[in-house]
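Here's a structure for you.
For this view, one protein chain was removed and the others were kept in their places.
Each chain carries a letter (A and B) given by its place in the written order, and its residues are counted from 1.
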Amino acid sequence: MNVVGLLAFAVVGSLRGADADLDVLGVAVLGVLTALGGGVTRDLLVDSVPVALRSTTDVSVVLFGVVAGIALARLGDDLTDQSLTDHAVVLLPDAVGLAAFATTGALVATDAGLSAFGVVVLATVTGVGGGLVSDVLLRNVPFVLVEDFYATCAIVGGSVFWLVATVGVGQRASALVCAVVVFGLRSLAIRYEWELPTV
Amino acid sequence: MNVVGLLAFAVVGSLRGADADLDVLGVAVLGVLTALGGGVTRDLLVDSVPVALRSTTDVSVVLFGVVAGIALARLGDDLTDQSLTDHAVVLLPDAVGLAAFATTGALVATDAGLSAFGVVVLATVTGVGGGLVSDVLLRNVPFVLVEDFYATCAIVGGSVFWLVATVGVGQRASALVCAVVVFGLRSLAIRYEWELPTV
Partner (left out) sequence: MNVVGLLAFAVVGSLRGADADLDVLGVAVLGVLTALGGGVTRDLLVDSVPVALRSTTDVSVVLFGVVAGIALARLGDDLTDQSLTDHAVVLLPDAVGLAAFATTGALVATDAGLSAFGVVVLATVTGVGGGLVSDVLLRNVPFVLVEDFYATCAIVGGSVFWLVATVGVGQRASALVCAVVVFGLRSLAIRYEWELPTV
């Protein structure tokens, strides 16, 4: 599931880079940051050297995703006038990625002995951090702040994880529940175009 | 004093989020980041797991501040055409927050054995880091770079702390002097609309 997430986030990131007319390197950087940014921030927050800089599997998956993203961007230009970033081919794997990353974040937070708030923050940061960084670099107002029901799924997932884990169920079950909740909420939000009210 | 700071910064952050027409989650994220961003960065720089992710008191205060900020934003819309962010009700607690945060930063830096520059940097980062992050997310040029006498107060406060501490006075006295200097400077800057010259 983590692999699907890395792949999906790398594809989304590089599609968005291509949409913004970046050069090849810029597209690659955006893909890599979108996929790894959340996890790296998570590791920094619990004071450890980021996994992504030590292992090579994650990176290989991400680079493959970047190549796929560039290919998709070219394909999309030929087939449609729309960007593929709003297409179900991208949105569904992206939801899987959000669920996988939010769950990893909650697990790492629990292992590091953080508070309930820490668990929710790490679930959210791991899930949306990469997209937020790439928004800042592209000078968009981060989509998590203005757009629909995205970060909310990770926040709810992190809270559910903490609740379930505190009740005494094992980590595995909590992780499963968290992933299902995040993916379910996000799918419903896409399907019914949920939005949060403004103040 | 730290509590006043967290509260004030959370209120300011969520008022600014409301001004920018973010949704409820965006407003909450902005309030939380403005209040906790500086402290989290400070903890990362001295290589420890952020306090805000381990304790729950800080977070409760901040969330209360966010709710107050949302209420104030609605109230402000009814009463005046102006945003409340420039009103004394917000500016004075904000100055207390700046003083409290700059002092905490200087204390943490001293405990970590940083250089004089490190003390000044940590005082400044803790004081203005949260506001800077929320400016970046809202795509404003950070106010610390263009606007009046704000970060300067923290820089002066950090320097004074280091000087006083180096002379051999205890940490407590240094902290007190630092807080008084920052709050005093900031109050004067607000009162007399001090500005720094451009190059």
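Keep in mind that, in the parts below, a residue touches a chain if its C-beta (ideal position, glycine included) is under 8 Å from a C-beta of that chain, and two chains touch if they have at least 3 such contacts.
Nothing here was measured: the structure is a model prediction, and the numbers come from that model.
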Among B:Leu15, B:Val90, B:Ala106 or B:Leu122, choose the residue that contacts the chain missing from this document, as touch is defined above.
B:Leu122
Touch criterion as defined above, residue of B:Val89, B:Leu145, B:Ala173 or B:Leu188 at the omitted chain:
B:Leu145
Of A:Leu137, A:Val164 or A:Ala189, which one is in contact with the hidden chain?
A:Leu137
Touch as defined at the start, partner being the missing chain; which of A:Leu22, A:Ala68, A:Leu92 or A:Ala116 qualifies?
A:Leu22
Hidden partner chain, touching residue among B:Leu63, B:Ala112 or B:Leu176
B:Ala112
Interface with the undisplayed chain - residues on subunit A:
17-18, 20-27, 29-30, 40, 44, 47-50, 52-56, 59, 70, 73-74, 136-139
Could I get the residues of subunit B that touch the absent chain, sorted low to high?
44-47, 109, 112-118, 121-122, 132, 136, 139-142, 144-146, 151-152, 155, 195-199
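Keep in mind that, in the parts below, only the chains that are shown with their structure count from here on.
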List the centre-to-centre spacing of subunit A and subunit B in whole Å, with centres computed as mean CA coordinates.
29
